[in-house]
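Every protein chain except one is present and positioned as in the full complex.
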Amino acid sequence: MPSAADLAERVREGDLRLYELEDHADADTAAAARRQLLAEEVGADLETVGDYSFPADRAEPNIENMVGAAQIPMGVAGPLPIDGSAADDDFYVPLATTEGALVASVNRGMGAIREAGGAKAEVLKYGITRAPVFSVSGVTEAAEVVEWVEDNEDLIAEVAEETDPHIAFNEVTPYVVGDNVFLRFDFDTGDAMGMNMVTIASRSVAEVVEEKTPASLVAVSGNLCTDKKPAAINAVEGRGYTVAADVFLPSEVVEDRFGTTAEAIAEVNTRKNLVGSAKAASLGFNAHVANVVGAAFLALGQDEAHVVDGSNAITSVEAREDGLYASVTFSSLPVGTVGGGTGLPTQSEALDVLGLAGGGDPVGTNGDALAEVIAAAGLAGELSLLGALAGRHLASAHEEHGR
Amino acid sequence: MPSAADLAERVREGDLRLYELEDHADADTAAAARRQLLAEEVGADLETVGDYSFPADRAEPNIENMVGAAQIPMGVAGPLPIDGSAADDDFYVPLATTEGALVASVNRGMGAIREAGGAKAEVLKYGITRAPVFSVSGVTEAAEVVEWVEDNEDLIAEVAEETDPHIAFNEVTPYVVGDNVFLRFDFDTGDAMGMNMVTIASRSVAEVVEEKTPASLVAVSGNLCTDKKPAAINAVEGRGYTVAADVFLPSEVVEDRFGTTAEAIAEVNTRKNLVGSAKAASLGFNAHVANVVGAAFLALGQDEAHVVDGSNAITSVEAREDGLYASVTFSSLPVGTVGGGTGLPTQSEALDVLGLAGGGDPVGTNGDALAEVIAAAGLAGELSLLGALAGRHLASAHEEHGR
Amino acid sequence: MPSAADLAERVREGDLRLYELEDHADADTAAAARRQLLAEEVGADLETVGDYSFPADRAEPNIENMVGAAQIPMGVAGPLPIDGSAADDDFYVPLATTEGALVASVNRGMGAIREAGGAKAEVLKYGITRAPVFSVSGVTEAAEVVEWVEDNEDLIAEVAEETDPHIAFNEVTPYVVGDNVFLRFDFDTGDAMGMNMVTIASRSVAEVVEEKTPASLVAVSGNLCTDKKPAAINAVEGRGYTVAADVFLPSEVVEDRFGTTAEAIAEVNTRKNLVGSAKAASLGFNAHVANVVGAAFLALGQDEAHVVDGSNAITSVEAREDGLYASVTFSSLPVGTVGGGTGLPTQSEALDVLGLAGGGDPVGTNGDALAEVIAAAGLAGELSLLGALAGRHLASAHEEHGR
Partner (left out) sequence: MPSAADLAERVREGDLRLYELEDHADADTAAAARRQLLAEEVGADLETVGDYSFPADRAEPNIENMVGAAQIPMGVAGPLPIDGSAADDDFYVPLATTEGALVASVNRGMGAIREAGGAKAEVLKYGITRAPVFSVSGVTEAAEVVEWVEDNEDLIAEVAEETDPHIAFNEVTPYVVGDNVFLRFDFDTGDAMGMNMVTIASRSVAEVVEEKTPASLVAVSGNLCTDKKPAAINAVEGRGYTVAADVFLPSEVVEDRFGTTAEAIAEVNTRKNLVGSAKAASLGFNAHVANVVGAAFLALGQDEAHVVDGSNAITSVEAREDGLYASVTFSSLPVGTVGGGTGLPTQSEALDVLGLAGGGDPVGTNGDALAEVIAAAGLAGELSLLGALAGRHLASAHEEHGR
């Protein structure tokens, strides 16, 4: 086997391409060769990048042209007691982030939830979508294609489910725009987030649609999925998990933890998360759920680009007679406990902290529970930030009024 | 100094809290103690999480309750020649991701750009925003506050700039909704992404506004910033960098690299990225820029939750007489080369690969260049995916027509 | 019966209220009294307002505190040949507007469609919605309510349909946000636009929901309907009619009618209606359909506030080998031929011009046809404006290159 130095030399000489190194050496040597090449080409020393704690071939399904690993600091917040439809335990939640104060903030929110006896959580809807776009000659043909689709859901289910034993067809929703037909397929993929599975299934169904109707496939994703773009269709109809968590904090907990009142927190939520987001023409009516989603995704092997979908959430707060009701409802949280980055060493260990690594028993329960844990952690983050803002507002109001 | 085992024991006994360990031991021991505690409490072995390649105290500004690090595989794509307003070089772009095929896809797009002589890039607008929300008694008072703000921009600039030598005030835009006044402050923070700086500056200005007007600060962020939520205000007005990259691919490059035509790629872009996104009521008219933004952000020490803002991008494609014009325009890409996660070891090394670690000379040029590199990498990702889709579509169309 | 002058005097003296006049006189006298009162109070002479051409009591279901009528100039465009799923004829389309050049523009577009042999049209989806909002104690209770609703669709259908013989239940979609449950009911109301019918039906169903579940009705419309507000839920999922019209214009028609090419028109559509609307974060990807919808609605007795919903439309244009394909797809066009303003004299006469006054045979066909006619008229308006813009652009481009 050639050394890293040999390989780097051969790339520099144009004899090999950057992505061909794994054909000539093991994955660790190939990565070392690339680091050496970069050292020579751009003068960058990738020492810590190269000091990763897993065999490089473990990452082969996840990366090409590997040079090493990015190391993102991981902390833990909790415990967070959740009484959910799937998650039912006290959880320590791993969070990987570079944003100072985030873990502390989430931890503070969890403390309040803990004092209040825990959060509730519910998976409200679940299904991962893929929406190919087809071209047709015009609206008349479009209507024919739609009719065929509606008449052949059983065939579609069969074709889709043949592609993978872990996939179950939920439904298909057709959308027509002139000579474009979009078919939004919705699947259950068990404990996997499942994007790759549903892409393969959708391609297979698309072939049948092409065969049986005049429609011609343009792209297996027609952006009505909608994957990794901020889109109202997800905020309204959901994608992945639609999941909510809530808690009632008695007044004394609000006072004790945040030094403020339910009314003050409700006011902040209304002015900032509702009216402010409305004026910003936002799809996210929350304070900072993307921080929690992002940090949880990184720690737990989820797709970081899905933070986009995961930021479609509404935080609601109500001052009730004897305390504060708060909830966070995520419309489109695409998560899973198998596949993707979940099998990588640090990620798998982090899932173990939740007791949710690998497939659930029955199938799907680990995915469900993970969604509920992230929702409840998001709730903790919201409470903490809203509480801090309200505390400051109240303090400043007191000061102002000379009290 | 107590051992990790001692500390874990004291936490279990309720004698210490999870976040107090750094007060009693060094950061590495504290992290080890937390891993031990988790091993005992939830039975999770955090061996690889604990095997990070940097001294834990380097991460103190970035994490609390540290247990170790998430290791995300990092690859490299390139070289990518860019002729930009700030970036002007051939770049190898580090990307950290767990999504297989992503780096390969971006690399393929960069190959096409390289063959075409490189991409152009332009920073079109720059400024990081923070928008406190104030309460007033009603619309009449709101109008008074707005008037005061418009009459006192100089004072506002002065107060803001006193908070940090690296901050420059750009402008303030007031928005009124009933008895709410939002002041969207826009700052230049040099090579730093600057969210923390502008939060501090905004709080300082807010105090003056409270003093000089009847307005009362409710929250230093009123969600019109808009930070880490999908929001039209960012898609329209920008936040962080508004930056675009484009390229013209001669027909032979399109044929050679993607086995298709400019017309076919343009058709895919129109039906998927424009019409499909329109029907999805999306703020992202692109194929998958979030993947590239996400992977670049992780590798390069950016805030992962800002992938949300970074997904507000429009990809345009035009079939011209002798080839393909393609562009990607990001409206709101908040990036920086100093502060945040940029100082962490693997991240700093990755910035070194671009030659963009630390502050630029003159100030701001590294931040500008980083924005342009990510924009051009995003362009490569778009070209690659659109090209692949169009190639398949063309192939399938040929097949269908029996040619 | 007292005279108008008597009544006006009694209002001025505080003896009668403005809205009580119909209790003391016929509708025409009451209106005259109000005009007299306004003449005295604010010095306005409402002579032409008072010179309306129908007995005032014909308008009693439509107006309170009547003073007369607004007279909006009405023109006619056509004939417009349509080969639709319901509309199948040559139509003269009445349009009432104060915007000069609008009728001429639509007429020009119809000329092109006529020369091309007519437009196609398809009703793609139909159903008028109402979405009450209920409060519950939290997400757990919300999930229970949703489950009850899903298990009791038959009962819901029965309760709804008992309220009116002309209403048929289509489906219900539940949406949960924290302690809010929204139930979006979707009904078929035959040839009527049907908002009032579905409001009554929804209220009746809501009572049952309150009785059978812990949910408490907050408002019979929870804004997820969404009625008369620009909302992505309508743009994506539809409301009233989702209806499309399209046409293929051979190149010689494009040249003859607009003095331009298919490519030039496609370019205008892409840059303006797709990219421009994308950048504006719009829900309307069209040139000016609201003008046509508005003018048709006024002439034909539709609810003018529904122009908001009717502006959610996407115009697509494709340059094909031998001409131009153009389509307009409306997602949410709430129209009807019975009820509302359709029974008023001028409006009913205008519906007669289309041959669509009153209920269809079979039921619903007049509503369907009206939707298709408006869609095709909208298409004419789009073609005309895009053609004019492209013609000018081409001319200017020629000029420029002639230099």
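Note that the chains take the letters A, B and C in the order they are written out, and that residue 1 is the start of every chain.
What we mean here is this: a residue touches a chain if its C-beta (ideal position, glycine included) is under 8 Å from a C-beta of that chain, and two chains touch if they have at least 3 such contacts.
All of these numbers come straight from a predicted model, not from anything done at the bench.
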Of C:A5, C:L46 or C:A168, the residue in touch with the unshown chain: C:L46
Sites on subunit B contacted by the missing partner chain, in the whole complex: 85, 120-122, 124, 138-140, 142-143, 146, 175-180, 232-233, 235-237, 242, 244-246, 248, 281, 314-316, 318, 325-329
Interface with the undisplayed chain - residues on subunit A: 232, 235-236, 270, 274-275, 277-281, 283, 285, 314, 316
Contact footprint on subunit C, counting only the chain that is left out: 18-19, 34, 38, 41-49, 51-54, 59, 61-78, 92, 94, 96-104, 107, 131, 133, 135, 175, 177-178, 180, 182, 210, 216-224, 226-234, 267-268, 271-273, 275-288, 290-291, 293-295, 297-299, 301, 303-305, 307-308, 311-312, 340-341, 344-347, 349-350, 352-355, 389, 393, 396-397, 400
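Simple rule for what comes next: only the chains that are shown with their structure count from here on.
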Between subunit B and subunit A, distance of the C-alpha-averaged centres to the nearest whole Å: 16
Two or more partner chains touched - positions in subunit C: 232, 235-236, 281, 314, 316
